[in-house]
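Below is one structure; the comments refer to it alone.
Omission of a single protein chain aside, the complex is shown with its protein chains in their original locations.
Up next is chain A:
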Amino acid sequence: MIRISKIEYYLPELVLTNTDLEKEFPEWSSERIREKVGIVQRHISSENETVLDLAIQSSEKVFENYDKNKIDFILFCTQSPDYFFPTTACILQDKLGLRKNIGATDFNLGCSGFVYGLAFAKGLIASGIGNSILLITSETYTKHIHPKDKGNRCIFGDASASVIIEKDTNVGDYKFCLGTDGSGAENLIVKKGGFRTDFTLNPNHEFDPENLYMNGPEIFNFTIEKIPGLIKEIMDENGLTMDDIDYFVFHQANSFMLNYLRRKTKIPTEKFYIDMETTGNTVSATIPIALKNMLDKGLLKRGNKILLAGFGVGYSWGATIMDF
């Protein structure tokens, strides 16, 4: 039903390496970060560089050798919009010079954002509302992180990915599995900045109310509990087994967790893609960036069956299968 036609991504210029972090936080070894978390560097948006700016870059790249006038819907996934309103996607339509007789909207999701974006794209295409969907996942979590928060500065990076999704009657029509559990809301959160002002900070939060707070162990527990079942469910729903899947591409949060999940779900190593070494955890952009890298490396080929799973902030999670 749907096919990913093109993927491009953009990483902001400023790079924060493990060596930089080691200088600031001498108790953290650069080697341990690389070994356990799987990250060597992450890209940091500059002060006046927003998700819109990143999205313009990744979208202009994706429009090379593609007629942008075909795009009839913009889906913009971010949790760090330029403004409360208007919609960032509306501004992007203008900046990219796209047609005016198209739909455009933002949606607020993180780690599960790309899978949800695919679900929305499929709905738009199946209903005939759109045929060529521009799905952008653009995130700047680093803007929320306190300079002294070594843990989160180590993990998160900024990026934008632009993906064109189109109808294709020659590929499979696969189901999605989506999930939500708001009881996990407090475990990855920026409390101040919105309209909820009567909040209380988590006692473990060491920084300011407008800074990102993440309870790593709680989120790890959530993934261990939910994700193995999700992977089984998405394969069962689509009548497939592990042997049918060429690649499993999960949201690239940190390599320790991913390796553990791979062992727990018994996915063969050669089918399980992990690579966030040069980008860090770019939230909703991790999956499209991974797919693009796999393509460029010659790993991913047209006709491959891929299982995608995104999970995290919300809590929100989703999985689907695609013929690439």
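Operating definition for what follows: a residue touches a chain if its C-beta (ideal position, glycine included) is under 8 Å from a C-beta of that chain, and two chains touch if they have at least 3 such contacts; residues count from 1.
Keep in mind that, in the parts below, contacts and distances are computed from a predicted model.
Considering only "LrgB family protein", "Phosphate ABC transporter substrate-binding protein", "Ferredoxin" or "Acyl carrier protein", the record for the omitted chain gives "Acyl carrier protein", by its UniProt protein name. Interface note: of A:Pro26, A:Pro217 or A:Gly298, the residue touching the hidden chain in the full complex is A:Pro217. Remark: the omitted chain is touched by one listed residue; of A:Gly123, A:Gly151, A:Gly179 or A:Pro209 this is A:Gly151. Counting the whole complex, the residues of chain A in touch with the unshown chain are 27-28, 32, 36-37, 151, 215-218, 220-221, 224-225, 256-257, 260, 263-264.
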